[in-house]
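As you look at this complex, bear in mind that one protein chain is not there, while each of the others sits in place.
Order as written gives the chain letters A, B and C; numbering starts at 1 within each chain.
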Amino acid sequence: MLELTGIINWIHETLMANIPASWLVSLIEYVLIGAGFLALYAVLALILIYFERRICAFFQCRLGPNRVGPFGVFQVIADMVKILLKEIISVKHIDKVLFYSAFFIVIMGSFLTFGGLQFARGVHGADFNIGVFYLLAVSSISIVGVLIAGWASNNKYALIGSMRAGAQVISYELSAGLSLLTMVILAGSMNLSTIIEEQADAWFIFQAPIPVLIALVIYLIAGHAETNRGPFDLPEAESELTAGYHTEYSGIQFGFFYLAEYVNLFIIAAIATIVFLGGWQPFHIVGADGFNAVMDYIPTWAWFFGKAFALIFLSLWVRWSFPRLRIDQLLHLEWKILLPFGLFNLVLMAVWVIIFK
Amino acid sequence: MEVKNLRVKSMKNEDFNNNDYLEKYVEELHKGGVNVAIGVLDDVINWGRSHSVWPLTFATSCCGIEFMCVGAARADFARFGWEVTRNSPRQADVIFVAGTIVYKMAPVLKRLYDQMAEPKYVIAIGGCAISGGPFKDSYNVVQGVDKIIPVDVYVPGCPSRPNAMLYGMMQMERKIKLESFFKLPKKPIITKEEEIRAQIDEESKDVKTSK
Amino acid sequence: MKTIKDIISAVAPGVAIEEAQYPTVTLDPDKVRGVAAKLKEEGFDYLISLTGMDYGDKLGVIYHLSSSANEHKQDVIVLKTSTADRENPLLYTVCDLFKSADLYEREVFDFFGIRFINHPDMRRIFLRSDWKGFPFRKDDDPSVNAVPCTNVTPSDLENVPSITIDSDGNVTEKDKMLFGNNEYVVNFGPQHPATHGVLHLRVSLDGEIVKKIDPNFGYIHRGIEKMSEKLTYPQILPYTERLDYLSGSINRHAMCMCVEKAAGFEVPQRAQYVRCILDELTRIASHLLGWGCMCMDMGAITAFIYGMRDREHIMDIFEESAGGRLMTGYSVIGGLAQDVHPNFVNRVKEFIPYMRKMLKEYHILFTGNPIAANRMHGIGWLTKEEAVALGTTGPTGRASGWSCDVRKIAPYAAYDKIKFNEILRNTDTLKGDTFDRYYIRLDEVLESLNIIEQLVNNLPDDGFRAKVPPIIKLPAGEYHQRVENARGDFDVFISSDGNKNPYRVKFRSPCMTLISALDPLCRNEKIADLIMIGGSLDYVIPCADR
Partner (left out) sequence: MINYLKSIFSGIWALMQGMYITMLNFCRKKVTEPYPENRGKHQPFERFRGELTMPHNENNEHKCTGCGICQMNCPNHTIKVITKNITTEDGKPKRVLDQYLYDLGSCIFCGLCTQVCPQKAIAWSNHFEHAVFDRSTLVKQLNHPGSKKVENPVVAKPAAPAAAAKPANDAPKDNNENKN
């Protein structure tokens, strides 16, 4: 009843019953799914922005937005109204084509990744047999947008910022890939559905606690470095490069970067949830059937978003506690700490799988 | 929107200074009559704008420290949704001129203002920004930023208390709520670059001849 | 141990030593450099300040020299020189002896039009390069300059004029370019979140590496010194607070003491104690803000908010007793404006344990953080010699092992009645890095708490204000007062001709020398380090620009 599959099936059946041409049904469903994803994308970004602003305020002994609507929940909507209607400045001496395509590439990258996620039992856009590989591939598209934005702006701050972003992503992609690969060994599949099904009895983190925990930590660090969020926000580096790669963007163009940043935050948390924490699978203890039944009663989408938001909270906690790394420290962390640990963990996982499975 | 319909959470209209200015302002805006549909749309837009004003991180002197205090835990302008300070003028909505503007800084301030995207607002904080304040007699201080850029709200004080700035922000909020998206208000015209250059040349000529 | 007089007569034989507040020597322009060089060999290696003067018929410069060595730390030697040529005044530079003179001489050129021979960089420092006239000359009319609103920055920032003289006395002027054509020059400021005000840094970069920095001042030059010449002494007081607004009450205290000493007013003990408490509270507030800003420069915004949160307690104490938050306006000539509020003592006593607890949290949150520690350790070394040559006093100098605390060197107000330590780091290695400059501020907060604790427990009860005449006139002469503000050695120099207005006022700004330290400290470091080192120096631009 609380599951979303019921609604989806109902829509599908009503359409099938009323429209004779099956291609038309498929077309309508594609449009509906697209619209649904877009809506979810925007709503998630808004929720996350509000979430971050309140939580950041709480970490800093402040109250945060609380005057627009009850508890300030309409704050972000006001922001959206404003940013939509803000003037878009046409900057002189820019590479026009690249400048105006950069934010679309950023949004596209995050949206493509969004399409590959699994939100609840039976709720997902596309289910590839190489799902993990797909996520890794498309999630790094947005960095191309960042690089282009920095280059096309004809601004020295933006250029430095985007070059930093390039160096950062090339390095951290490696660790993120390695830690996901570790999990692929455990799951024996790259298909996200299979990975989630594998975790029905126990999440991966309980199946092989030591290597999975190491992989999770590495993935979270690398993931946040990829999304350019503090303490890895070097491409933006507010106190150094004013606004980094999006210095020259105004109005909704900047709004796209802003949205993408928050959705990327969610995407990292979502992938971590799916691969390490069982995705939408409820918390089960083998043998305790009564307990499992209670857990099953909670809808799967609640499980998924609950876990994802817990990870997001962790990320915010880290972000608002630590200072920013310097570029050489950033590379040091990747090449001298995360990568050796990741490689070691890969071997450890292989051994673990051989011994325990 | 009428001045009497303006609502600011936990404040009454009578609590605000200078309401007669707003009444005149609205009168001028409504001169051609108001379309009802556009009026409602305006209200929605202005609601969004007035509650999401992102300041530019700009401060020149003492008032800047009090401006930091507004951002810090005690006063916390995040409650109003103003805390997203942008370092790039392209993304900012309001510039708090917190501090003295001297002759060397004046062109920079003008440039910052020009770099901001419309709609943009200016709040002059403290005596220096309003009138030159303590440095009225100085040879190098601009006697009020309204000589360079149009100012929306003046917040007196030297430096003004954080709460006084919050009050100024609420005044700004009220002014934005009266605006019309489809009929932008006239901003006081600040003389253009060439004219000022010509003026400077002429003045220096005058001085020379008088000597 | 030689007395100062012996030293002076040894380095400048046959010159009369004037007995004023300090031993004063008047020299011909061509002799100053030689005497200064010899004095430097004798240990007088710290140029406190360099003051331009317009004597009416002559234009001159006053040098205040002191020593970093322990035996002569208290001593100040004053050298004076002047030239009668008002059309094209030329003096010899001392900037190869004292690095700090570099900016001081540019300042004198900017204000008085005195050019210094052999100085490598004779650009205007505070005023726009198209400014007409020299505002500090008594016969100057600054009103010929109109408000500039043009969007164009003056183009001649690049050109560095200098003036040299050869052995035959031929003067040659030449220009050279500051940056090469192939250099990647990035502007930091004037509007930049991390320059702590409106400093303009032109930074030549090689990728992320900083190659050269050219600080560009004057974006907040308000001409306070010139304005003071038209104001009475009580009227100057509020302006001293607006120099370095973070140590406002300390600066005001300096001005009050200078006038009181010159006019011979006795200040009640209670007033002196309260002033000291206020000074230390101001220092804590300033260091908290400095700490917070440095953390924010490194990306830890939460730490900044914590610093500001605890600073508000001090602001409450100020506001309750003095009636102002940032600008207390509490010290007046002769004592305090009004007696302390009945709650004052309790509030201060509550604040001390609270702050101690919070300091521990700061250390756990930020000092212990490996990211922060790794960023700060080993970056931006400043040796003691360099600190003395640059004149970077205050916490920055003390982090390099230079004992330069004026509260110890020349105790004023109640500082000789209490026990406190001068916080020094690296007294053995004699060089300090960014971490030392960061850490010493938190240590100083702790020491300030100790000072306040001693003072507030022994508050005397002998009235808060002495009787002063309604119109204060200082006898003709020159007066100098040093205090330790939150950033270093802040000096007030008053030259009086017996009127109710001073003839010339000069404030020695500790921040200007701190900014001049940016270039040597940041070379070959990264952009992120430039911002962080700037934070660790903790300069306040309006103080440097005045």
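In this section, a contact is a pair of C-beta atoms (placed from the backbone, for glycine too) under 8 Å apart; a residue touches a chain by one contact, two chains touch by 3 or more.
Predicted model only: the values in this text are computed from it and were never measured.
**Q** Considering the entire complex, write down the shown chains that touch the omitted one.
**A** A, B, C
**Q** Looking at the full complex, which residue from A:Ile8, A:Val25, A:Leu40 or A:Cys61 touches the chain that isn't shown here?
**A** The single option touching the absent chain is A:Cys61.
**Q** Among C:His341, C:Lys473 or C:Arg523, exactly one should touch the missing chain; which is it?
**A** C:His341
**Q** For the chain left off this view, which of C:Gly329, C:Pro411 or C:Gly463 is in contact with it?
**A** Looking across C:Gly329, C:Pro411 or C:Gly463, the contact with the absent chain belongs to C:Gly329.
**Q** Even though one chain is hidden, which residues of chain C still touch it in the full complex?
**A** Missing-chain contacts on chain C: residues 231-232, 234-235, 237-239, 302, 306, 309, 312, 316, 319-324, 327, 329, 332, 337-338, 341, 361, 364-366, 368-371, 470.
**Q** In the complete complex, the non-displayed chain touches which residues of chain A?
**A** Considering the whole complex, chain A reaches the absent chain at 58-63, 317-318, 320-322, 337.
**Q** Just the residue numbers, please: which parts of chain B touch the chain that's not shown?
**A** 8-11, 15, 17-18, 20-22, 25, 73-76, 79, 127, 130-137, 144, 146, 151-158, 160-161, 163-164, 166-168, 170-171, 175
By definition in this document, only the chains that are shown with their structure count from here on.
**Q** Note the residues in chain B that touch 2 or more other chains, in rising order.
**A** Residues 72-73, 87 of chain B touch two or more partner chains.
**Q** If you look at chain C, which of its residues touch at least two other chains?
**A** 192-193, 305-306, 309
**Q** Would you pull the chain B residues touching chain A in the complex into a rising list?
**A** Contact set of chain B toward chain A: 9, 44-45, 47-53, 72-73, 76, 78-81, 83-84, 86-88, 90-91, 93, 115, 117-119, 181.
**Q** Quick check: in the complex, which residue numbers of chain C touch chain A?
**A** The contact residues of chain C facing chain A are 184, 186, 192-194, 205, 208, 295-303, 305-306, 309, 365-366, 369, 371-372, 374-375, 526-529, 531.
**Q** Going by the contact rule at the top, pick out the chain A residues touching chain C in the complex.
**A** Touch list, chain A to chain C: 59-62, 156-157, 160, 164, 230-231, 233-234, 237-242, 320-329.
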